[in-house]
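Up next is chain A:
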Amino acid sequence: MVPLSWYLVLSAVLFCLGVSAFLLKRNIITIFMSIELMLNAVNLSFVAFANQFHNLDGQVFVFFVMVVAAAEAAVGLAIIIAVFRTRETLNVDRVNLLKL
Partner candidate 1 sequence: MLHQVLFIIFGLICVGGAINLLVQRHPINSALSLVVVMGALSLIYLLLGAEFVAAVQVIVYAGAVMVLFVFVIMLLNAGAEERSRGSHVALWIGGPGVVVLAGMIVYLMFRNDKHFTPVTIGSFPAQPDNTHSLADLLFKKFLLPFEITSVLILIAIMGAVVLARRES
Partner candidate 2 sequence: MTAFLIAAVVKILLVVFLLLTGVAYMTWLERKVVGHIQNRWGPTRVGPFGLLQPLADGIKFILKEDMVPDSVHKGLYILAPALALTMSLISIAVIPFGENITIAGTTTPLQITGVTRPGSPITDINIGLLIILGVTSIGVYGVALAGWSSNSKYALLGSLRASAQMISYELALGLSLVGVLILAESFSLRHIVDTQSGTWFGFLPRWYIFPQFIAFFIYLMAAFAETNRIPFDLPEAETELVAGYHTEYSSMKFAMFFMAEYVNMITVGCLATLLFFGGWHGPLFGPPLLQALLPVFWFSVKIFVFMFLYIWIRGTLPRFRYDQLMAFGWKFLLPLAIANILVTGLIVALGA
């Protein structure tokens, strides 16, 4: 017998931790992982509301979020590899000029 607000608060806390990791970290891969953390927090909200309203649409939407996250992770990591090949660094503060 757990109130629904506990699940939503957990989702909110995870989302805010994801946002703070996005703002505070300097390594591009860690920033990407904080985006994945934010998407997971949103998935938890979807599943919690699917349970609340006894409607499976929330769980179907979780699928689509997962698919989009996977596609985005693949393309994003490919971009990171391409950037790393030329700049030799993964620190976002150093990738601040268009030309090397």
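Candidate selection criterion: all candidates are chains of the complex that A comes from, given by their letters.
Miscellaneous remarks
Assume contacts are C-beta pairs under 8 Å (C-beta built on N, C-alpha and C of every residue); 3 or more make two chains touch, one makes a residue touch a chain; residues count from 1.
Computed from a predicted structure; not experimentally measured.
Within this complex, chain A touches only one of the listed candidates (1 or 2), namely 1. Of all residues in chain A, those touching candidate 1 in their complex are 1-10, 12-14, 16-21, 23-27, 29-30, 32-34, 36-37, 40, 43-44, 47-48, 50-52, 54, 56-57, 59-60, 62-64, 66-75, 77-82, 84-85, 88-93.
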